[in-house]
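Shown here: the complex without one of its protein chains, the others still in place.
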Amino acid sequence: MQTPIWPYITPGISDDLFERLPGIPMSKCEVRLLMIGHLRLRANSILWDIGAGTGTIPVETGLMCPNGRVVAIERDEDVAELIKINCQKFGVKNVEIIVGNAPECLETLKEAPDRICIEGGRSVKEILEFCWQRLAIGGRVIATANTLEGLYGISEGFAQLQVRNVEVVQSSVNRLEARGTRQTFAAVNPIFILSGEKLE
Amino acid sequence: MQTPIWPYITPGISDDLFERLPGIPMSKCEVRLLMIGHLRLRANSILWDIGAGTGTIPVETGLMCPNGRVVAIERDEDVAELIKINCQKFGVKNVEIIVGNAPECLETLKEAPDRICIEGGRSVKEILEFCWQRLAIGGRVIATANTLEGLYGISEGFAQLQVRNVEVVQSSVNRLEARGTRQTFAAVNPIFILSGEKLE
Amino acid sequence: MQTPIWPYITPGISDDLFERLPGIPMSKCEVRLLMIGHLRLRANSILWDIGAGTGTIPVETGLMCPNGRVVAIERDEDVAELIKINCQKFGVKNVEIIVGNAPECLETLKEAPDRICIEGGRSVKEILEFCWQRLAIGGRVIATANTLEGLYGISEGFAQLQVRNVEVVQSSVNRLEARGTRQTFAAVNPIFILSGEKLE
Partner (left out) sequence: MQTPIWPYITPGISDDLFERLPGIPMSKCEVRLLMIGHLRLRANSILWDIGAGTGTIPVETGLMCPNGRVVAIERDEDVAELIKINCQKFGVKNVEIIVGNAPECLETLKEAPDRICIEGGRSVKEILEFCWQRLAIGGRVIATANTLEGLYGISEGFAQLQVRNVEVVQSSVNRLEARGTRQTFAAVNPIFILSGEKLE
């Protein structure tokens, strides 16, 4: 599925194509590419995206899974509205936005996901535990951390739930960016991406 | 297009799924994701991949562009055979492998590419110049460098050819890797990825 | 204090000046500079270096603290011998090498250290706890980790012991290295360095 604003089949939408709100985090293009790579989506994947923020993951995964569906969870109403605006901008129609706190707000969801992406949330371990029980066999979970506490929580959670084939990568990309008249090397802040599978 | 060995629609095939030859470079999964993201492929893209090495880019892009075609250029016969083996392993049928030196061996190619990926070659500037003339309007070029000379050559070449919307990123990913019984942070060697467009 | 082989007053001795043993880890020059920076040595510092490996920290700190003393702890006899050889090579005379397991082997040490450097050891938390009790008021501790478990252990240990002014940095240096006839960007594997103070 392509869209006039992003007429490509590859992920990695330019950051500046997304609408933004001040202070709302956005997964940068390069980090998103790694996240999407680790999600290993199928065309009909059902993805839960917890702490969806600006909505870049719902937009990208919505476009990549035309026969699938994305459920974006976001606790803040204004941010949920931002996700909606971004989905509309990119013509994404298979994203359902739920305003609420995870994991409570996930309880009403009927359909089991086969992909889970945890980008934020008050208690990553609780969220992880709930999502894991609902995750389809053969499904995959990824979670991102930009703090030491987040990295610990996810790593411990993965171990307790016996997540299989765990991979941990730390994205640490530098970009040449225009600063005035000069092109300066600037670092994209590092993100840890943990991923794994639920086997039988 | 999916394939039994990689039944996913997202790029980022695990490194260990590829057949390898000792000493032949392979773009690591994380670097490949960035490269593919910067290629911004269309479903029917015609991609020239110069210095295709292990063939990871032909395999990934061949899978992502079912209506497109990839021309993989590789000067070494054994390496060309390796690319063929990897394409077969992943059931990729839209990759043409040409054994020869770029840019000479490109002269017989009739069809203009809309995407160019330069991963290696004796003279990056000559290759770039030739490819640029053949590149379709609106097309994109990316090139990778892991040396200072490569970075210079590509950057100067881009400037001389007036490549537009140039982006430079440096991938610098760390992975948690098993070393004996411990999980150690290991760095994937940094790669510069330069990309841009041919406008008008 | 300078020495014929390193006639400089600044730390950061070239890696290839040290004698090495296969398989024995060595803190690379760039990482060592960060470690020494975080140690914030005084001319008369008493430093305990636990898991001294190749001995680069004892050599550098021994040279920098002519009125101080370094106690290097290493459990392996051959490695302890390597430290000795390196100290001799650089003319360092204020390093005492103890072969043994930390923290047990530390019990006989009379003098309280004002600097502690934990580079390795079976149980980082036990070592940390023991060292902390012996550390002089106003003293500093640093510890390095190249695994997730190490990072956790040190971080938790620091929290439990109420280490003050904790700083965490991750060194992630790239070097241009000769590989055959080319100069390739190569990553020095990333190391986390945690440091902090004991305030009364």
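We just call them A, B and C in the order they show up, numbering each chain from 1.
Here is the rule we use: a residue touches a chain if its C-beta (ideal position, glycine included) is under 8 Å from a C-beta of that chain, and two chains touch if they have at least 3 such contacts.
In this text, all values refer to a predicted model and were calculated from it rather than measured experimentally.
Within the complete assembly, A:188 is the residue of A:26, A:102 or A:188 that touches the hidden chain.
Listed here are the chain B residues that touch the chain not shown: 148, 151-152, 155, 168, 170, 172, 190. One chain is missing from the display, and on chain C it is touched by residues 2, 7-12, 29-30, 33-34, 36-43, 64-65, 167-176, 183, 185. By the touch criterion stated above, the residues of chain A touching the omitted chain are 146-149, 172, 174, 176, 182-192.
The criterion applied here is as follows: only the chains that are shown with their structure count from here on.
Using the mean of the Cα atoms as each chain's centre, the chain most removed from chain B is C.
Separating the centre of chain B from that of chain C, both taken as means of CA atoms, is a distance of 42 Å.
We define each chain's centre as the mean of its Cα atoms; on that basis chain A and chain B are separated by 26 Å. Each of residues 172, 174, 176, 183, 185 in chain B touches at least two other chains.
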